[in-house]
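Missing here: one protein chain of the complex. Every other protein chain is in place.
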Amino acid sequence: MSVAAATEAFLDVRNLKVSFPTEDGVVSAVDGVDFSVRKGRTLAIVGESGSGKSVTAQAIMGLVNRKTASLSGEVFLDGEELVTARPEQVRSLRGKRMAMIFQDPLSSLHPFYSIGKQLVEAVRVHQDVSKDVALKQAREMLDRVGIPSPDRRLKDYPHNLSGGMRQRVMIAMALLNSPELLIADEPTTALDVTVQAQIIDLLRDLQKEFGTAIVLITHDLGVVADLADDVVVMYGGRIVERGAIDDIYYRPEMPYTLGLLGSVPRMSAGETSRLEPIPGQPPSLINLPKGCVFRPRCPYHELVPGNRCDDERPDLLAVTPDHAVRCHLEPGQRREIATERLGAYSGQANAPATTGTAGMEEK
Amino acid sequence: MTAVDESGTSEVLRREDALLRVDRVQKYFPVTGGGVLKRHVGDVKAVEKISFDIVPGETLGIVGESGCGKSTAGRTVMKLLDPTGGKIEFEGRDITHLSRKEMVPLRREMQMIFQDPYSSLNPRHTVGAIISAPFKVQGVKPARGVQAEVQDIMARVGLNPEHINRYPNEFSGGQRQRIGIARAIALRPKLIVCDEPVSALDVSIQAQVVNLLEDLQDEFQLAYIFIAHDLSVVRHISDRIAVMYLGRIMEIADSEKIYESPRHPYTHALTSAVPLPDPKAERARERILLEGDLPSPIDPPSGCVFRTRCPKAQQRCADEVPEVREFAPGHFGACHFPEEKHLIPVSVA
Partner (left out) sequence: MGAYIVRRVIAMILMLIAMSMIVFLLFAALPADPARLTCGQRCTPQVVEANRVRLGLDKPIYEQYATFVKGIFTGRTYGSGTASFDCAAPCLGYSFERGEEVTDLVATHFPITLQLVLGAFVFWIVVGVSVGIIAALRRGKWQDRLIMGLSLVGYSFPTFFIGLLFIFFIQIRWGLIGFDGYVPFVEDPTGWFTGLLLPWITLALVYAAFYARLTRNQMLETLGEDYIRTARSKGLPERTVIGKHGLRAGLTPIVTAAGLDLSLLLGGVVITEAVFNLPGLGRLSVDSVLQADLPVITATVLIAAGFVIVANLIVDILYAVIDPRVRLV
């Protein structure tokens, strides 16, 4: 059921599940997630708090504590399976073939060590080189990510730099060993909008230059529109829709995706129309319902006969070979709903064409 | 040379029926530092001569990036901080130098909503105590009794009135924000300053709270000063927008004008930097990228403070502080070389 041809994918995640026992019960943070990413492409994982997107990223990197959490499924990095691999093996890949950058660069960098020391450390853990050689690599990378006066910056501490600089340092640190996969967890959320634009541009340039596969985790639909090639929408630990970027923005079918698009204020809207938020709150991940996890907030569950939305968990089914949705509604119904709502959001009379497209399966 | 007559009022203040008039208000924070003895070496010029007015029922959005002074501006015009200079008038009355005690009756009319729903509510007070506090402080005794009023307000903001005796930690982020809103509207103020009220919330919850604020505005004829860094949200909710940079207002105009025809290069760069949830538009657009970092507010650049990052900066920008001018009716800004009036394509048909 993967989106891209499995043989070409650099990262291939299959039926990944992560759960943690807590005082209140077992939290199913990630409940059966599949996706893949090819080199040079960007996959965005979109979701709100509690969707499981961050935990998915950490599970891929092997950062989930196996003593407290239970992990199942398969994660293939260039064909090598990581879930069953020895922790030492995964550790040797971390920071080398796969790297991660985090949301808040101030708290993610060690406050007591200089930038130079932290960068040098990142080099020397995977390359058997002297400090001087490592320092040289660090300096070059700082320059590459657009930090002026890199020699001075190497001696600085994280708190001496601005937010944008710090995030560039984090990116530099992640790229030092030329990883083939970069996971970016909310990389621009804590940054100003002009700085965000710079960082997005930087990531795009670096991807072009190094051919890195990027997994971008975010809730910001604008950033996704800017960077991503493919999108996976997560809710309640599951993927509820996935597809190429144009599919998700112009032909979304899952009511949750529609709800997200409706919650975002549009600068393009002529007369500022009212926002259409999703009622209710994100779900608790303890005791997930046996039916569709979005049912409590879905305005359309009554259109499905019987109580299917309550009783039966929908499968992720393909609408086109690249576009899949997890919903009990009939495809025709979904498209109708989507047309109506998207028309309202963009304030345009002409909604994007959704009917009659070739290659769609009828359920 | 400014268009401002030092003895008169700022050019920008045009409306006679203004609820709040802010005239060249300044807020400086003294800095001690350097060397062995910590002397007063300078000031952080957090807010430098900002002017704007608001009429009842209107929303003024204040946007800017971190360090631009928008939060400080919000607190200063509400007199939560004492202004270092300038004049503030509320309903025609000069409140600039009123003492804390003298401000108390005015607090009924001006309220504030804060950013962080997790730290702005006292965790030891019940929801009922939080929302009823304004009644106690102002000595207001409603006919039906305070509790009935409080429950009414709770229902109005979308909270279950039966939860009146619960504590903040039993609520989600969005609900806590509603509690803060309930407290703010309890005494039907005329003006509410909202300082980043939705930034800390999930996208779907943000939309709920924004809708709530709009509904309340319609119902109670509230004026809002909406401070945020998310331009899309500000655009959505505001009638007029002021764009701040390093403590100064660079441009102030009606919302559509700010987005469709920004005249100040900073506004233009800001609006072009916002990523749109529209892949085709994103692929098509030209983005203006600003170089460099924010200068220090202790030692701002001479002349126009934006010149160090402005793609159009010239010598005149360093020599001369640009005066506030009216580019179009109701559209004011301070720039020697404003952008040409044109429509920015923000959607692709």
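As written, the chain order gives the labels A and B, with residue 1 at the start of each chain.
The rule we apply is simple: a residue touches a chain if its C-beta (ideal position, glycine included) is under 8 Å from a C-beta of that chain, and two chains touch if they have at least 3 such contacts.
Everything numeric here is computed off the predicted structure, so don't read it as measured data.
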item	value
Full-complex contact with the absent chain, from A:Ser107, A:Ser178 or A:Asn307	A:Ser107
Touch with the omitted chain, as defined above, among A:Val27, A:Ile45 or A:Ala122	A:Ala122
Residue ranges of chain A at the interface with the undisplayed chain	61, 63, 91-96, 99-100, 102, 104, 107-113, 121-122, 125-126, 157, 159, 170, 173
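The rule is short, and it goes like this: only the chains that are shown with their structure count from here on.
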item	value
Centre-of-Cα separation between chain B and chain A, whole angstrom	32
Residue ranges of chain A in contact with chain B within the complex	48-49, 162-165, 192-198, 200-201, 219-226, 245-246, 249-250, 259-269, 272, 274-279, 281-282, 346, 348, 350
Touch list for chain B against partner chain A, complex	65-66, 172, 174, 202-208, 210-211, 214, 229-233, 235-237, 255, 259, 269-282, 287, 289-290, 293-294, 346-347, 349
